[in-house]
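Before I ask anything, let me first share the structure, which is written out below as structure tokens.
One chain of protein is taken out of this complex; the other chains stay put.
Take a look at chain A:
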Amino acid sequence: MTQHTSNLDQAVATLLTPGGLDLNGLETGLSHAMSAGIDYADLYFQRSWQEGWVLEDGQVKEASYNIDGGVGVRALAGEKTGFAYSNQITADALMDTGKTAASIVRSGKKLPGQAVTPVSAAACYASVDPIAGLSADEKVAMLKQADRVARASDPSVSQVSASLSGTYEVVLVRASDGTLAADIRPLVRFNVSVIAVKNGRRERGSAGGGGRYSMAKLRDAGVAERYAKEAVRQALVNLEAVDAPAGQMPVVLASGWPGILLHEAVGHGLEGDFNRKGSSAFAGKMGQRVAAKGITVVDDATIADSRGALSIDDEGTPGQNTPLIEDGILTGYMQDKLNARLMGMAPTGNARRESFAHLPMPRMTNTVMLAGQDNPDDIIKSVKRGIYAVSFGGGQVDITSGKFVFSASEAYLIEDGRITAPVKGATLIGNGPDVMGRVSMVGHDMALDPGIGVCGKEGQGVPVGVGQPTLKIDELTVGGTQS
């Protein structure tokens, strides 16, 4: 791909040239880490520029700019990993960090170097600087528009906060297996949060989204107006919310962002590291039924321009569409090189790291349940008494016991097949393998989330996406206050 070549040239110019390095200089750098006894080593160069704007009280109150960068050097020997990093990208820094990373083993065979193989991958997003896509005046105008639209939407709106952020990231990976890969990753996000006050009650509503593209696309898509109206709508719904019920009942999840169910209930449990270590509730279940028939779940890094997309992962493996569960049967794990090698599997392009200063791990990209056959209206009609959950705050899972939670921020009662009163936010709790077996209806309306997810694992945050159609879970525990 032409984009691939230009990405590499640009990465070299951005990351290596300023410190007096070039691609040949990386061979020497890598040789420090590939000392006797080391099976594999990699150098991960990164530089990122992040800009953030926050509007409150109708004015831009905060504007910030952050520059981060450096090199992380990793050396592997069997199941051992040595890791060091530096803010400096120079030959000296590569020598220091390389020797430090390699100090996990003192002896063994020195492996020969592999011929360099530039990685060729299809681009899942354009190599643009998203921050340069709009002028500062245009960014301020977008934020002010969100404020105006929100305040004009309803007299009960008392506070409006809007934010715009963009990150431009340049990455270069050079590994001892010959890998040479570069990526240029844009990421933008627009968010609106409002407080509405009525009859002494105060509620929040929020909406947002984004992806791997220019800030100009956010403006052209009209997100300021759309998210402002959506945030106000959600706050007004919550002003009318009654106490949520407590106990086990059918739960219908709307399409899109409620897919964090998948992320928590099955996604983390199918990451290669937990399965290699045998600490996941899904360990040893390959080829077995782990979900109801009709359920197919994939992790798809190739969804163009999406927040979770990756053209190459942080080890230089091309991003892929990896089947995890096919028609209810567990068929795949998400892998990085270390865990794939130790499990005798192939890497799946799921190695991710928060930055050069963090170790890569198997992580999700866009975790998606494919569409089924059911009409969403029929799914609602099939429920006598239950909950219809539309939006969620966040979730968490204990991968060992399989218990997971996710917290609804907009939900409704279903009574006799009809959506009725909004209910206050409540946490839903279940056990991943159980719940996936209780999915009885799958809608034909698969949708991706708007681009808002951040996944945390071992203290590292990475952007992710989720997607799913409308789903019916026959029984799930709803943590309301009305027992």
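By definition in this document, contacts are C-beta pairs under 8 Å (C-beta built on N, C-alpha and C of every residue); 3 or more make two chains touch, one makes a residue touch a chain; residues count from 1.
The rule is short, and it goes like this: contacts and distances are computed from a predicted model.
Peer 1: What is the missing chain called in its UniProt entry, if the choices are "Isoquinoline 1-oxidoreductase subunit alpha", "Metalloprotease PmbA", "Biopolymer transport protein ExbD" or "Carbohydrate ABC transporter ATP-binding protein, CUT1 family"?
Peer 2: UniProt lists the chain left out of the view as "Metalloprotease PmbA".
Peer 1: Of the residues A:29, A:402, A:422 or A:465, I need the one that contacts the missing chain.
Peer 2: A:402
Peer 1: Which residue among A:28, A:117 or A:279 touches the omitted chain?
Peer 2: Hidden-chain contact among the options goes to A:279.
Peer 1: Which listed residue (A:71, A:84 or A:442) would be found touching the missing chain in the intact complex?
Peer 2: In the full complex, the listed residue that touches the missing chain is A:84.
Peer 1: Among A:6, A:248, A:288 or A:420, which one touches the chain that has been omitted from the display?
Peer 2: Among A:6, A:248, A:288 or A:420, only A:248 touches the chain that is not shown.
Peer 1: Over the whole complex, note the residues of chain A touching the chain we left out.
Peer 2: Where chain A meets the chain not shown: residues 51, 56, 58-70, 79-87, 100, 103-104, 136-137, 139-140, 158-159, 161, 195, 197, 201-204, 244, 246-248, 277-279, 281, 357, 359, 393-396, 398, 400-407, 424-427, 429-431, 477-483.
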